[in-house]
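Working notes, beginning with the structure itself.
Left out: one protein chain. Kept in place: all the others.
Lettered A, B and C in written order, each chain numbered from 1.
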Amino acid sequence: MAKQNGASANKSQALKHVIAFAVMIVLTAIAFYLVATNIITMQLLVPILLVLATIQVILQLYFFMHLDQKGTGFQILFMAAGIVIAVVSAVGILLM
Amino acid sequence: MESQAETATEHLESSTLEGKNKILGFWLFLAAETVLFACLIGTYLALRGQNMGGPTTQDLFDLGLVAVATGLLLTSSLTSVFAVNALNQKKQKGVQFWLGVTVLLGLAFLILEIYEFVHYTSMGHTFVSSAFGSSFYTLVGTHGAHVTFGLFWITGLIIQVARRGITKETAPKVFVSTLYWHFIDVVWVFIFTLVYLLGKVG
Amino acid sequence: MNQRKWRYLLPVVLIALAALSGCSIDQRLNALDPSGSAGEIQLDLINWSIMLMLGVFAIVITIYIYVLIRYRKRKGIERMPEQVHGNTKLEVIWTVIPIIALIVLAFPTVKYTFDLDEKPQGDDVIKVKVIGYQYWWEFQYPDLGITTAQELVIPVNKKVSLELEGKDVLHSFWVPNLGGKTDVVPGRINHMWLDAKKPGEYQGKCAELCGPGHSLMDFKVYAKEQADFDKWVASMKQPPKQAVSEIDKKGEALYKQNCMGCHAGATPQVPGPELNNFALRETIAGMLPNTEANLKKWIKHTEDLKPGTRMPKINYLQEDELDALTHYLMNRKSKTEK
Partner (left out) sequence: MGTLIIVTVALLFLTAILTGGYNQRFLDQVKNSVVWDYITTVDHKKIGILYFISGLVFFVIGGIEALLIRIQLVAPGNDFLIGDAYNQVLTMHGTTMIFLAAMPLIFGLMNVVVPLQIGARDVAFPFLNALGYWLFSFGGILLNLSWFFGGAPDAGWTSYTSLALNEFSPGPGVDYYVLGLQITGIGTLMSAVNFAVTIINMRAPGMTFLRMPMFTWTTLVTSALLLFAMPALTVGLLLLMFDRLFGANFFDHAMGGSHVIWQHLFWIFGHPEVYIVIMPAFGIMSEVISTFSKKRLFGYNSMVFAVALIGFLGFMVWVHHMYTVGLGPVSNSVFAIATMTIAVPTGIKVFNWLFTMWGGELDFKTPMLFAVGFIPTFVMGGMTGVMVALPPADFQYQDTYFVVAHFHYTMVGGTVIGLFAGAYYWWPKMFGRKLDERLGKWHFWPFIIGFHLTFFPQHFLGLFGMPRRVFTYNDVPILQTLNIISTIGVIGMTIGTLAFMYNIIQSFRRKADAPADPWNGRTLEWAIPSPPPAYNFKQLPLIRAYDQFWISKQTGKEIEPSEPLGEIHMPSPTYLPFLMSLAMFISGFGFITRGYEMGALGLILFFIVMFIRSYEHDPGYHIQPDELTGVEKEAKA
């Protein structure tokens, strides 16, 4: 019983992963498309690209790197702190 | 429903304290790596305009190539997560197969990158030609070095799994190596966005 | 124990007081007694913050001493202190009060930060370009078309707008008595302004480690009354005297042969200060009084006097050649006034 349950869970896991992957591919494609065709202005393009990248990264972290599982509080805490510090540092260097 | 099913799945990788420690420790390491790459990216962005008369980002980058490379790496991320699914089901063959595919995709990515570097060098954009050159090769090269290390590591793990099977010891190792692989992909997402796409639009 | 605590606090304070009152302070360097508006702004903030800090320190040290005396372990008495967890009211107090104090401090800080960053505008602003080299300073007056080294001459009561540029390594331009410092960064152009409220000599220092000679990268600021300043500008603009006497001609030849390469900016890699107006300067290389004897010493012993300097020792000249050379250099311009 439990085993069967596990197997079906795995199937749903795999499905979840494939869907996440598909979304990522689509997001990437949009990003490349926007740049290749040059259809929107720079001011708009940069934030859009950043948002697309951020969504992708969240998908990776959440589904592929298993942060959706239980007991990952500290992982999320440290990663979040790391990202905040990373952003502050990178922006700081850039805007010197 | 979903969460109920999840408890039923076995998580061999975190069944021991050593396993749990390893996973948490590796996450902390990845958090540190985030700052490391952020510093490199910040440096690159600050210096990317300093091409000293050499080719500019627009002259250099070829979106097609980058799109292919991105596709390879994204797919390898998916295959490595399949390896973990197989791990949860204790399917040793599955683990080996999916890790193997991951390595092959990663290798293809690496070859593309090497080709890219050689190509750029021939265009007069080298490590020492300008501050832009130095920062570009350092950022993308550091990512490439991570890919290379990952390839060795995962290959080593395939052998280890083949020899010892899936145990309380090998499971966390496989799990952690896939975390590493996804992280490389995460970094790549920012590299292709901030370096290549933004570089293309100027 | 606590009594002994007093004992060490006291001498420290006493020594500091003695040092402050007993010895004369070099006015040319003192940041606590400024002679310019920028320095006054800075001193104002320094005073503000010292007051605040002394206040806070007084509170801390009062509680500290009280606690140390009152609650020390006494012989023969065993007490079991109450195991309190904390006190929300107190904790809020010592969170809020510092916040208020810091907000009070933040206002002048931000205001002054912007004030000091202003670029003075107007006709009577003197513009000077400051360039730092290992280990000397060049001052160009683009509006006046003159260039000098080691000595920045300015008129009193006029704002001087400085544009700082680096060539080799980082330096930092600092005249304690007139105002703070700004770094000289190769590849960047920085700005600062200063003025002098009374005529006089002020000393400047390089404040960023720039190599072995960093300690000796000094310079002077001379603030002159407008009339004197004009006179100085005029004599700076005058072309140097023609060499007529025998000795000067010999000196000139030697100069052209040995020194011109660096001292006319001919070699960008090893530039030296311009020497046309050398006779007008008070110092040699910012560190020695400008006398003929010192000039000889400098030429013969550069590296011993200023470690790491880019000017090699010129110690192969005969005594009479050296005499001619220095005579020539010292007499290319005549000083109009001290």
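Here is the rule we go by: a residue touches a chain if its C-beta (ideal position, glycine included) is under 8 Å from a C-beta of that chain, and two chains touch if they have at least 3 such contacts.
In this text the structure is predicted, and so the values were computed from the model without any measurement.
For the omitted chain, the shown partners it touches in the full complex are A, B, C. Within the complete assembly, C:P186 is the residue of C:P142, C:P186, C:G261 or C:P312 that touches the hidden chain.
Remark: the residues of chain B touching the chain excluded from display are 17, 20-21, 24-25, 28-29, 31-33, 35-36, 39-40, 42-43, 46-47, 49-52, 127-128, 130-135, 138, 152, 156, 160, 169, 173. For chain A, the residues touching the absent chain in the complete assembly are 74, 78, 81-82, 85, 88-89, 92-93, 95-96.
The set of chain C residues touching the chain not shown comprises 1, 4-5, 8, 11-12, 15-16, 19-20, 22-26, 28-32, 39, 41-42, 45-46, 49-50, 53, 56-57, 60-61, 63-64, 67-68, 71-73, 79-87, 90-91, 94-95, 98-99, 102, 105-106, 109-110, 112-117, 134, 164, 168-170, 172, 174, 176-177, 179-183, 185-188, 190-191, 203, 205-216, 307-308.
Just so it is clear, only the chains that are shown with their structure count from here on.
Centre-to-centre separation of chain B and chain C, using mean CA positions: 51 Å.
Looking at chain A, one finds that none of its residues touch two or more other chains. Residue numbers of chain B whose C-beta contacts span two or more other chains: none are found.
Chain contact summary for the complex, chain B toward chain A: residues 2, 5-6, 8-11, 14, 23-24, 27-28, 30-32, 34-35, 37-39, 41-43, 45-46, 63, 66-67, 70-71, 74-75, 77-78, 81-82, 84-85, 88-89, 179, 182-183, 185-186, 189-190, 192-194, 197-198, 200-202.
Contact residues of chain A toward chain B in the complex are 2, 5-10, 12-14, 17-18, 21, 24-25, 28, 31-32, 35-36, 38, 42, 45-46, 49-50, 52-53, 56-57, 60-61, 63-66, 69-71, 74-75, 78-79, 81-83, 85-87, 89-94, 96.
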